[in-house]
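Omission of a single protein chain aside, the complex is shown with its protein chains in their original locations.
Letters A, B and C name the chains as they come in the text, with residue numbers starting at 1 for each one.
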Amino acid sequence: MKENLLIYISIFLYLNKRTKYMSHNLLKGKKGIIFGALNDMSIAWKVAERAHEEGATFTLTNAPIAMRMGAINDLAEKTNSKVIPADATNVEELKNLFSESQEILGGKVDFVLHSIGMSPNVRKKKKYTGLNYEWYKQTLDVSAMSLHKVLQVASEMDAINEWGSVVALTYIAAQRIFPDYNDMADAKSLLESITRSFGYHYGTSKKVRVNTISQSPTVTTAGSGVTGFDKFIDFSENMSPLGNASSLDCANYCISMFSDLTKYVTMQNLFHDGGFSSTGVTNAVMDRFGE
Amino acid sequence: MKENLLIYISIFLYLNKRTKYMSHNLLKGKKGIIFGALNDMSIAWKVAERAHEEGATFTLTNAPIAMRMGAINDLAEKTNSKVIPADATNVEELKNLFSESQEILGGKVDFVLHSIGMSPNVRKKKKYTGLNYEWYKQTLDVSAMSLHKVLQVASEMDAINEWGSVVALTYIAAQRIFPDYNDMADAKSLLESITRSFGYHYGTSKKVRVNTISQSPTVTTAGSGVTGFDKFIDFSENMSPLGNASSLDCANYCISMFSDLTKYVTMQNLFHDGGFSSTGVTNAVMDRFGE
Amino acid sequence: MKENLLIYISIFLYLNKRTKYMSHNLLKGKKGIIFGALNDMSIAWKVAERAHEEGATFTLTNAPIAMRMGAINDLAEKTNSKVIPADATNVEELKNLFSESQEILGGKVDFVLHSIGMSPNVRKKKKYTGLNYEWYKQTLDVSAMSLHKVLQVASEMDAINEWGSVVALTYIAAQRIFPDYNDMADAKSLLESITRSFGYHYGTSKKVRVNTISQSPTVTTAGSGVTGFDKFIDFSENMSPLGNASSLDCANYCISMFSDLTKYVTMQNLFHDGGFSSTGVTNAVMDRFGE
Partner (left out) sequence: MKENLLIYISIFLYLNKRTKYMSHNLLKGKKGIIFGALNDMSIAWKVAERAHEEGATFTLTNAPIAMRMGAINDLAEKTNSKVIPADATNVEELKNLFSESQEILGGKVDFVLHSIGMSPNVRKKKKYTGLNYEWYKQTLDVSAMSLHKVLQVASEMDAINEWGSVVALTYIAAQRIFPDYNDMADAKSLLESITRSFGYHYGTSKKVRVNTISQSPTVTTAGSGVTGFDKFIDFSENMSPLGNASSLDCANYCISMFSDLTKYVTMQNLFHDGGFSSTGVTNAVMDRFGE
């Protein structure tokens, strides 16, 4: 009896925990496409897990080259979803992605996550004042124009339902300079502009909304290439009244943006950063400045 | 044993059923205080209804003078909540409000909605270039400083739980001038500044977050006093890619901000306006000009 | 004929010489009122000196209480100007100020500098989360509403020429929180809102423009009361690509805003801060964060 009781109590606690932390079924019936899940450090990975918990169905996609390194198939299995490789700078592959996704999911999609960024100049340690311009174009194409291509393909195929929601991940370097962020700052500014521009047109014609979430610096495979990134995470933690936001919290915020609770939010850049963006200085940072 | 099993199964089904309930139980277990529900046109009224549906318990409050006109008791009955009159400019009455609320709700609160605004200069048709300064001070006190008082009382009484969420409603007149909005524009700027300032301190000390939602112009009893308001609603509708956001949609957005999905959003002004704030002009508005 | 020619040539040379004068005579013929020159550390003091060099005539004013401490009469002598005491929160005294100024200067004014700020809460070491509300109201009245009063008095008396320019000094705490800046942050937000609001009305009716200049933290008598101000100046210096702007540079910027070179700039907040406002972090600041 005692053993049984313990089992039942643990079932009770487990269920209770579920109802507290997840399974609000906020995305029940919604269909989506998630770009950029590389491994379990990726924000997109967390978004996929949380969207699954909230009742959504979706396809996963990433660049063929990124998929070789990643563990995306584990995620697909876990979330009961299909993987469709696509280079987000390639219009034909995007068309195929939307076409296959609609077939698999049984109709138009309701949400899209764009979590794509890459700078050859950063990777190859070029300074911002000594950029390689071919690489700069690649940075812009992969990290920003890809969003335009996703949206243009979707709107031409009429592949997103009314009140659908598109979210792209960005960083505050689009507004203020962080020297090591390099040409990614320009790419993020361009990304946010595309968000507004396409958000206008897609909102007017089909009530599809487009927003960016500007997330705290996050330890991911992408971030980890940047010089002095640990020190920077530390600075950001000290400069944010609530501390840096985690990937999981970012995923939760994405879920809210995909849900029907935020239907009239569009063409916005939304800071999810523990207050960093509205903070000039904290006492914690001032303490680093001597007598 | 069998009996026990049945009990456990019924617990299981009960918990499971709750998670699939039409409302998402996003605020299950959360306690709150809602300021400013005057009648069923009020945004605060919709927030109360939606918070109730999402599983929250809360108290309702309004200025004693506002309550004479209102139908707040109907709302209280409908949402199974108590009404506690309080003048939001009066620190003693706010202390009483927080003290009684905690007693009624059985602990600290998790969310607060501030939906308070009033300008004697607007009511009495004073122009912005000919303000009565006593009334101007009243506008600021009622519409903005009241938020500081609410937060100062709450923090001194330690009345809000960690990760609690405070939302105040504002309007884009804080950033751009709409001539008839008069001294309310200044009050909203002050309100947004208080949001950032107190958000810093309350975030750092207790992880409480504070934000404003900048809502489309909304037909409420408050709004209806403004000159030419109907024409203005029409302009705003034409200038917003998704159209003006309704009170109900605004309430939904408030729910998302009170939920655990948005834990790292603080010190922000969040536009809930169908894209108005990021739109320079629309084709619909251009059609009113020339050939 | 020859005589005539000599006269004309001398007129020519006279005019030509003036244009080559060390100071650029940018404000030649312009009349103004300068608020807030306390001593030679004040920005307003530098503005008066520079405006004088640039050919302007003006009156100086300050609160009677501030003048007891100050050395404003030395400045008046140096710049050949009159001092008219006025409490900027007192409408009657402002009316007298504008009336006397017009009499002394021989006509309407072309520029006004508002450099006024004071917080009893800061002086008496109240924390932002424990404000004295009577003092808070005083902070807002002295530091922000005073600008509205200046403008309302001026517009009711029609005391500013078309294309006249009003500048008020502010600080970036209006946008981002600096914990020790306390309720002055809210006052500056209000000040910037009044700038936009009144700028709209005064621009529409009389083509008068109104702007704020958001200056680097500056060692003045006003600034020196703030806790840890030296450390803060150091932080700001390290966080600004060009370093902190000096009072003299700020005065130069004010001159440009009073001149005819900036006629279509209105309702703006202009950062004069060595790039601080657009900087997320510098290498100099990152160096304070460990390995």
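Here is the rule we use: a residue touches a chain if its C-beta (ideal position, glycine included) is under 8 Å from a C-beta of that chain, and two chains touch if they have at least 3 such contacts.
The structure presented is a predicted model; accordingly, all values stated were derived computationally and were not measured.
Asker: Which listed residue (A:Phe58, A:Tyr171 or A:Tyr200) would be found touching the missing chain in the intact complex?
Answerer: A:Tyr200
Asker: Any idea which of A:Leu140, A:Ile213, A:Leu270 or A:Val285 touches the chain not displayed?
Answerer: A:Leu140
Asker: For the chain that got dropped from the picture, name the residues of chain B it touches.
Answerer: Missing-chain contacts on chain B: residues 172-173, 175-179, 228, 231-232, 234-235, 238, 277-283, 285-286, 288-291.
Asker: Touching the hidden chain in the full complex, which residues of chain C are there? Just list them.
Answerer: Residues 1, 4, 8, 11-12, 15-16, 18-20, 24-26, 28-29, 196, 199-200, 203-204, 207, 209, 216, 241-242, 245, 249-250, 252-253, 255-256, 259-268, 270-275, 277-279, 282-283 of chain C touch the chain absent from view.
Asker: Using the touch rule from the top, list residues of chain A that touch the missing partner.
Answerer: Considering the whole complex, chain A reaches the absent chain at 91, 127-131, 133, 136-137, 140-141, 145, 148-149, 151-152, 155-156, 174-177, 179, 183, 185-186, 188-190, 192-194, 196-202, 205, 267.
The rule is simple: only the chains that are shown with their structure count from here on.
Asker: Cα centroid separation between chain A and chain C, in whole Å?
Answerer: Using C-alpha averages as centres, the distance is 44 Å.
Asker: Quick one: report the Å distance separating chain A from chain B, using the average Cα coordinate of each chain.
Answerer: Using C-alpha averages as centres, the distance is 28 Å.
Asker: Multi-chain contacts in chain B: which residues touch at least two other chains?
Answerer: Residues 196, 199-200, 267.
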